[in-house]
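The next block holds one structure in the form of structure tokens; read it before the comments.
Complex shown without one protein chain; remaining protein chains in place.
Chain lettering (A, B and C) follows the sequence in which the chains are written, and residue indices restart at 1 in each chain.
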Amino acid sequence: MVKVAILGASGYTGGELLRLFSGHPKVEIAAATSEQSAGKPIDAVFPNLKGRLSLTLEPMDLDLLSEKADLFFLALPHTTAMPVASRLIEKKKKVIDLSADFRLKDPKTYESWYKTPHRYPDLLARACYGLPELHRSAIKSARLVANPGCYPTGALLGLLPLFAKSRVDPGSVIIDAKSGLSGAGRSPAQAYHFPEANEAVSAYNIGRHRHLPEIEQELSGLARKKILVTFSPHLVPINRGILSTIYARPKKTIDTAEAMELFKDYYKGEPFVHVLPPGELPNTRNVQGSNDCHIGLVVDRHADRKAATLVIVTAIDNLVKGAAGQAIQNMNLMMGYEETLGLTAPGLFP
Amino acid sequence: MVKVAILGASGYTGGELLRLFSGHPKVEIAAATSEQSAGKPIDAVFPNLKGRLSLTLEPMDLDLLSEKADLFFLALPHTTAMPVASRLIEKKKKVIDLSADFRLKDPKTYESWYKTPHRYPDLLARACYGLPELHRSAIKSARLVANPGCYPTGALLGLLPLFAKSRVDPGSVIIDAKSGLSGAGRSPAQAYHFPEANEAVSAYNIGRHRHLPEIEQELSGLARKKILVTFSPHLVPINRGILSTIYARPKKTIDTAEAMELFKDYYKGEPFVHVLPPGELPNTRNVQGSNDCHIGLVVDRHADRKAATLVIVTAIDNLVKGAAGQAIQNMNLMMGYEETLGLTAPGLFP
Amino acid sequence: MVKVAILGASGYTGGELLRLFSGHPKVEIAAATSEQSAGKPIDAVFPNLKGRLSLTLEPMDLDLLSEKADLFFLALPHTTAMPVASRLIEKKKKVIDLSADFRLKDPKTYESWYKTPHRYPDLLARACYGLPELHRSAIKSARLVANPGCYPTGALLGLLPLFAKSRVDPGSVIIDAKSGLSGAGRSPAQAYHFPEANEAVSAYNIGRHRHLPEIEQELSGLARKKILVTFSPHLVPINRGILSTIYARPKKTIDTAEAMELFKDYYKGEPFVHVLPPGELPNTRNVQGSNDCHIGLVVDRHADRKAATLVIVTAIDNLVKGAAGQAIQNMNLMMGYEETLGLTAPGLFP
Partner (left out) sequence: MVKVAILGASGYTGGELLRLFSGHPKVEIAAATSEQSAGKPIDAVFPNLKGRLSLTLEPMDLDLLSEKADLFFLALPHTTAMPVASRLIEKKKKVIDLSADFRLKDPKTYESWYKTPHRYPDLLARACYGLPELHRSAIKSARLVANPGCYPTGALLGLLPLFAKSRVDPGSVIIDAKSGLSGAGRSPAQAYHFPEANEAVSAYNIGRHRHLPEIEQELSGLARKKILVTFSPHLVPINRGILSTIYARPKKTIDTAEAMELFKDYYKGEPFVHVLPPGELPNTRNVQGSNDCHIGLVVDRHADRKAATLVIVTAIDNLVKGAAGQAIQNMNLMMGYEETLGLTAPGLFP
């Protein structure tokens, strides 16, 4: 049993960690913090936990918390997670940071996107990017895991096999992602006000979303050279889910069978990534509430078009595989547990 | 471990049973049948089960199935469940029927609402109405449980304490229920076509919905006289959930504190029924995916109005507490398992 | 041509007035004000008006505005509309107030519900409650019209024929109303944050919603005695629409044909109220974007139940018949225009 604490537990990611922990046989929730809701019972903040979890939110006193817990999930805002992670690592705790503070390996890149210097470059150097399908062995021995962003998870899972085998022109990648509204967090704002977000589909931050450098960093690592991609996020009126439609030009001719083989081979044995049969394409509905990623493939090659386009579609639940579920998957790896522990409940249908 | 079979597994109720079984430690799924999808893998019908459950749908051969399973869940259409239940009971199997075929104790009432004679009145007499909060001990020893309808579950849970204590005028009851679309089943129809059901709220079948006699039967049993109620079902554009707003006139003055006490007392120890604190009212969102029922109470008594109106609001997930979850709760009781086994996962939020 | 000004034009009601004015042949929009968006072009606030309306929002300078416009629509927050209306009436302007400030004829009732004294009781006494189906002739000669709330409009239209003819026990009325989210206004808040309002149906403020005294006032006027009703508002995840399901006990036996006749007779000649044929019930979808009110009737009388219950269901668009459309209908009456002018465009389907 590992004693865990969730810092910043009142947002959607915190709530999802609590929901998923309830089905995890080796987790004891030692504490959950919230600045604005300290003192409240957890079901005042997450009414779905009524009668299921007895826990009072507390303020974030790291000394006190360090006596209670051994592994910390940071669901804190960007830039505020940094110093907390640093102190906890000093105290020999394991940390899974769900903020962006330790995802970008180059402090200058961090600074240019988050408009503040990274104050812990040494710690940053030791952090491991927590995408198990790419960095599994490093995660196992990491003390600080930077849990990937939701968009990068959906995008990278659609591109790993192609980049690992150098099958596509790395500069040709376009990622058109459609996200549900929970990805925007729990704080109300005009754009997420029901009457304005409902019955609405929109693009935003094309080419300048903060998840872009994260995608480029991991792809660049695989390509062993600097890669730039086009990334277009969209909002769609669903609560959970990201559908990423990814376009890339193959370096040489590829057919559907070969592309399928490439993906199936790369993801063989992966417990959460499912490559759909030819002709089937993913639907966010099929992964809502689960840690699964569904992947579909199309080779779009008209008879007389010179360059085919490979279209890869991935679906994840942004709060599970895109956040809390992946964090628990990382925890399982860090603790030496079975990787799927507490994560095998199917999603809701419908 | 109990070996179970689901007959008619390709609808929403069947899918929900399968989803919930995946978290049940004492259930082995021996078989699942579907006439139209026989031969297909289960994830072709429920894509959320991909990689989670390996099972092929089969035709309904009762002889064969009887060798495989000991407890049967019938998720068959009304009138077709009857003969199947009869044969299975003959074969000494336990049966939980999720259709309406064994809910109405009076064969004549059944015939008048379902337009076909009840052909197994003897078996009907032995069936137990499977609302654990009302008939727990009878369920424990039943061989055939008639799982309640979704609307009756939400309505009855809001009225049991009042009828058990004779606190309201039994003829004053009005039930205004709002249901999500999964309650209408999985077969497409004009009224459930997305563009017509979305952005739409409507009333239907007021005073003539088939769940009405079921509600009246159970209330009449408690009141020891024939009770008639007004029941107004509505469709609201959500996937899951029923909110029942129930109005009743107290026989004598009652205040909020007293009403709260009455409900809390009646539901003391009930694992799935949660009476909310004064001032809080239920939201279907808070129970989606869970077997919980949330109940809120208001005594609407203007200073100078003679008769107060008691307003009780209940929220359930129609596919869980209103169908598959309650069926598993009944199974747990019938098998002597802990009543909450496999049913304690919190619902999704958001 | 009448020159109109909209004060507080940046909310949903203001936007709806602007949308509807664009189809009105006798309205010239002289000005539209917004404190927080003064100086912005109207399409920065209502992107649907891009290329359709050229107008710059301005601050609320009543002296200046009085030189520009002759009829004022006040879409200001409660309590702030009062002094503005007073000054405009002094300046001999006509005023249609869409706030609640002049709806409640008794200043004490106003104070008890809005927690502030009514400072213009004389003006209040001269204001006309703007429900044309009830007060048409008074509206025609009014200088200050208090435009009804959205809930009261839906509720009253379902009850007027019954109260006008004294056909129901006035103390038996229960109104169970389901409203779309635009009714909550344009300011973001947790309860209206998309992920929390979507896939959610909830009751709120049962027995203590501010629209309750407004309903009771008008019914009391018809009944010539003080009437109290039970009013239960609910939120449903649609943008527009209120479905009101209303329950009342007839004073003496009534059958469906007679009830239909009563309603059809009362609403004969009404351009916006449509009584549906027996067996049909309203759907908010069918009136979205239009000034229509659809009404359906059910007499719920089981064979052996002594007292029947009359169930009346009404559907309106809360922003049109429940706000801006009704305000324009009132304007038409006040100006001596044809009552339906600018209001005959059908709603969107789907």
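FYI, contacts are C-beta pairs under 8 Å (C-beta built on N, C-alpha and C of every residue); 3 or more make two chains touch, one makes a residue touch a chain.
From a predicted model like this one, the values you see are computed outputs, not experimental measurements.
K.L.:
Touch as defined at the start, partner being the missing chain; which of C:Leu53, C:Ala138 or C:Ala191 qualifies?
P.N.:
Considering the complete complex, C:Leu53 is the one touching the chain left out.
K.L.:
Pick from C:Thr33, C:Gln217 or C:Ser290: which residue touches the chain that isn't shown?
P.N.:
That would be C:Ser290, which touches the missing chain.
K.L.:
Among A:Gly149, A:Gly241, A:Gly325 or A:Gly342, which one is in touch with the chain left out?
P.N.:
Per the contact definition at the top, the residue touching the missing chain is A:Gly241.
K.L.:
Take the complete complex as the reference. Which residues in subunit C touch the chain that isn't displayed?
P.N.:
Answer for subunit C: residues 12, 15, 18-19, 22-23, 46-53, 182, 199, 239-240, 271-272, 274, 283, 285-290, 292, 294, 344-350 touch the chain left out.
K.L.:
Since one chain isn't shown, list which residues of subunit B touch it in the complete complex.
P.N.:
Answer for subunit B: residues 12, 180-182, 186-190, 192-195, 197-199, 237-239 touch the chain left out.
K.L.:
For subunit A, which residues reach the chain that was dropped from this view?
P.N.:
Within subunit A, the residues touching the omitted chain are 171, 174, 176, 178, 180, 195-196, 198-204, 206-207, 226, 228, 230, 232, 234, 236-241, 243, 245, 247, 281-285, 288, 296, 298, 300, 302, 304-307, 309, 311, 313, 315, 350.
Assume only the chains that are shown with their structure count from here on.
K.L.:
Of all the chains, which has the CA centre nearest the overall CA centre?
P.N.:
Central by C-alpha mean position: chain B.
K.L.:
Would you mind checking which pair of chains has the most C-beta pairs in contact?
P.N.:
Highest contact count among chain pairs: B-C.
K.L.:
Using the average of all C-alpha atoms in each chain as its centre, how far is it in Å between subunit B and subunit C?
P.N.:
38
K.L.:
Taking the mean of the CA coordinates per chain, how far is subunit A from subunit B in Å?
P.N.:
Subunit A and subunit B have C-alpha centres separated by 36 Å.
K.L.:
Could you list which residues of subunit C touch at least two other chains?
P.N.:
180, 195, 198-199, 237-239
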